[in-house]
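Only one protein chain is missing from this complex, and each of the others stays in its spot.
Letters A and B mark the chains in the order given here, with residues in each chain numbered from 1 onward.
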Amino acid sequence: MNPVTLNVDNLRVYYRTLRGDVKAVDGVTFQVADGEIMGLAGESGCGKSTLGKSLIRLDGRMRHVDGRVDLDDEALPIDDMKAMDKYRFKKVSIVPQYAMSALNPTRKVGKMIEELLESRGVRFENVRPELERRLSLVGLSLDVLGMYPIELSGGMKQRTVMVLSTLLNPALLIADEITSALDVSTQKAVAETLVEFRDRDYVKSTIVITHDLAILYQIADSILVMYAGRLAEKAPADVIIESPRHPYTRLLISSLPEVGVRYEEKRLTGIPGRPPPLLNPPSGCRFRHRCPLAFEKCVEQPPFVEVEPNHRVACWATAPP
Amino acid sequence: METAEPQAEVVAGTVVAPAPSAAPKRRRSETLYFAFRNRKLLLGLSVVFFMLLVALVGPMLTDRDPFEFYDQLGQPPSKDHWLGTTAPGQDVFAQFVYGLRASFIVGAVAGCVAAAIGMAVGFAGGYRGGVVDEILSMLTNVVLVIPTIAVLIVVSAYLSVGSLFSEALLIGLTSWPWAARAIRAQTFSLASRDFVSLARLSGQSGWKIVVKEIAPNMSSYLFLTFILLFGSSVLIAATLDFLGLGPPEVMSLGQMLNVAVSNSALQLSMWWWFIAPGVGITAIVAGLYVMNVGLDEVFNPRLRQT
Partner (left out) sequence: MLALDNISKTYKVGTFGGGRLVAVRDVSLEIEPGEVVSLIGESGSGKSTIGRMILRLSPATAGTIRFDGVDISGLKGRRVKEYYRSVQGVFQDPFSSYNPIFKADRVLSLIRDTYFSGMRRAEWNDKVADSLEAVGLNPGDCLSKYPHQLSGGQLQRMLLARALLLDIRILVADEVISMLDASTRVDVLNLLGELKERGLGILFITHDLSLGNYISERAVILRHGSIVEMGATEKVFGNPLHPYTKMLIASVPHLHKKWDQVEREVGAPDALEHVVREERTGEPAAGDDAAPPLKQVDDDHFVALG
């Protein structure tokens, strides 16, 4: 059994709104092993972004309701914004969604990096050689440090942010939709960079949050599929794509067009209906209203059980405990 | 992939589920809910409303004429003259309430003129872009850069402003630029939205699109702009009147201050004479500005401090 970097136990994170609590992450348990790149997949509103952000507590609107998170066997104070300060950037780091659009347009890139490091108590001059080495590794010329964000392309900004987030060799990196707004060639470069960082020990374990299962098939060791705030399935990447068990995963994968598949030859189908609202979610399995295999037992929430080594599924029909 | 931000996508899931017909009513009442809870809005609105009430009702309460001279000269407030009398013997209360009325009229008329010009110029430049926008922008910048007060002083001195309406017109003609710029910027960003392209694909023409698609989207913004123009017009009018350049036949708060100062009211401690108009102007203008800040918070959820 591989040593585990991250252990998440029954995590519940809600958003408080005028109309009640939105149960964005509602009882999530999983582990990420040392050196593992785990993909966190799901469609919009499933809670994957919330889950990612809750591990580093970057968003003041979310409320930690239950559960614990352990990083390298040490409990993370994810309910306390200030206490998380000493872990952020050093032990656990995040490349947030839209990061590349959030660079301060009035600061040169080098100056921004310097200010960020100083604010974390790291002397810029100490890490400068390593920073320059890593920038070259991802194909960025050192001139980038003297440029303004507007002079850089989307791919360049994304790679800069990735280098910055991993500069202090965190144990856990959370990458939130880092390939979404990029061109397909840059997407591949960025995804491969993520693997490179892991191979060179710049980060120990990575959680890649995305809706794009195909990218995860290419670079992730395992994939965790989320639906409506809960976990549907977790398995090695190949297994999820080639032999998924959960009806949602199966329907999702069979709805993805691929180069080589044509409309006339093989008609793909989507999933009818929409995910349930997370304000007052239905009881039991949250996929049951759209599931072709739903039966009476599904009004009770299925447990997330192991059906074969390293393959867990939450479904009464396909994975009876 | 939906690119809405997480809180929007999560909250959007909550709006979809309940009864659909509740949504438009909920949106309007949500605005009202926040409106009634916003302290700045309520404070500003009450002050302005109170002043308006005084302006409307005041002249009916008194039988004194603001220009007539009475026997008591320079007397502090008494039961004969509720706010006392001026040095030459005019009734301060009568002057005050008629002056308030004049302030509101100038504010409204000048505000409307400036808003109308500002909207015409802003919408045209923002929607058309290109050469039209460059010409209008240049025009806006030129008028913006002109020192308005100086121009108004010169023009008023030569043209001898005869009535409240001509004063209001002059003020309106010089205070529209910043409104035009603000409206142009908003129009620019709205005009690039796909629903405008779709309106064009539906065979709608330029001005119709501006009036039916773009302006309604900016309605709260236009409202705020009008209130600010109202306030600034009142202030500019008071300044002009104070310098003696307003219509002499009409009693105004600025004029009261002008006469008070030239009669050394401050030095002679005739406090009732200058405090009333000063408070009047300050209350209206400050009330409007505070109201504006409050309204901004109501219309723009991100500014709310709940």
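Keep in mind that, in the parts below, a contact is a pair of C-beta atoms (placed from the backbone, for glycine too) under 8 Å apart; a residue touches a chain by one contact, two chains touch by 3 or more.
None of the values given here were measured: they were computed from a predicted structure.
Of the candidate positions A:N126, A:S255 or A:N310, contact with the unshown chain belongs to A:S255.
Only one of A:A189, A:V239 or A:L293 touches the chain withheld from this view, namely A:A189. In the full complex, subunit A makes contact with the omitted chain through residues 43-44, 138-139, 141, 153-156, 183-189, 191-193, 211-215, 217-218, 241-242, 251-253, 255-263, 267-272, 274.
Taking the complete complex into account, residues 1-4, 12, 15-16, 20-21, 23-24, 193-195, 197-204, 213, 216-217 of subunit B touch the chain not shown.
Here is the rule we go by: only the chains that are shown with their structure count from here on.
Each chain gets one centre point, the mean of its Cα atoms, and the points for subunit A and subunit B are 50 Å apart.
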